[in-house]
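Every protein chain but one is kept in place in this view of the complex.
Naming follows writing order (A and B), and every chain is counted from residue 1.
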Amino acid sequence: MQEQTLDCLGEACPVPLVKTQKALEDLAVGDVLIVQIDHSCAMKNVPEWAREAGHNVEIEEVDDGEWEIVIEKAK
Amino acid sequence: MLKKLSDAIGKNDYYKIWLKDAWPYVTGAVLLSVFQIGTLAVTGNPWGVSAAFANWGAWIIEAFGGSVEKWYYFSSDGAIAVLERGFLRDPATVRNLGLIAGALFSVLIASAFKIKKIKTKKQVVAAILGGLLMGYGARIGFGCNIGALYSAIGAFSLSGWVFAVFIFAGAIIGSKLLVKVFM
Partner (left out) sequence: MADSPTPAVDTGTPGRIRRSSVSQTRKKKASTIPIGIVVFALIVVVGILFAADQANLAFFWFTGTVFGYILQKARFCFTASLRDPYLTGGTSLTKAVLTAFAVTSLGFWAIQYAAASAGLPIPGQSFVAPINVHTAVGGVLFGIGMVISGGCASGTLMRVGEGFMMQMLSIAFFVVGSVIGAAHFGWWMENVIVHGRSIHMAEIFGWFGALVVQLGTIALLWIAADKFAKAKQGAAAH
């Protein structure tokens, strides 16, 4: 099991989602991707996309206006 | 007192639903529509955003001693009157300022405000180029996503649907550009 962190702080839509999609492609099933974001819209569309794609997702509010989206690749 | 009130708000069950968490998109769609309809009913015109930006530019030009009198765009009686009344008496400007204030309130009450600095030079170029293209496009296209699209379609103007097709095409070109150049 591998874990990778993706720094998307300061990036506006759609950059976080596009980077997340790309990063997940290179991971194996069971690997974990942690996406760091501070864009309120990405905090909604990244988890939404990841869930619809069938992955396990958790959101952590790490600070005011800053989140970590933890995605476990499921397929 | 302010602290007590804040604590009470923060602990309330409805705080999480109404003020803290993101709403479903459809809730936004319905509420925006309600206020769009109210806006048309009260003011006789639907919601518009970008026309005010041209006025801001005109006032800036005037502040530096320039003049837009001879410009066709500002030659109508309505436009002249708006420019004469000034920044804080232009309804469209006031609404835009309100929009910023409303968004600011929304993130503060949700404890999610953060100043997001510009990270890369690419972002600077993207912001400048994007702003210029939107400004120019909105002026010759009779508005932005709100005035020329949402409000125009709502007002049963065929131009709204035509505009939609071409913004969509532009968005595809923009997406390619973004992924290849600005990311």
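Going forward, contacts are C-beta pairs under 8 Å (C-beta built on N, C-alpha and C of every residue); 3 or more make two chains touch, one makes a residue touch a chain.
Remember, predicted model here, so these are calculated numbers, not experimental data.
**Q** Contact with the hidden chain only, please: which chain A residues?
**A** The missing chain touches chain A at positions 1, 3, 5, 12-15, 17-18, 21, 32, 34, 36, 40-41, 43-45, 47-49, 51-54, 56-65, 68, 70, 72, 75.
Throughout what follows, only the chains that are shown with their structure count from here on.
**Q** Once you find the CA centre of chain A and the CA centre of chain B, what distance in Å lies between them?
**A** Here the centre of chain B sits 28 Å away from the centre of chain A.
**Q** Quick check: in the complex, which residue numbers of chain B touch chain A?
**A** 22, 107, 111-114, 116-119, 123, 175, 178-179, 183
**Q** Which residues, counting only chain A, touch chain B once they are in their complex?
**A** 9-11, 14-15, 18-19, 38-40, 43-44, 61, 63-66
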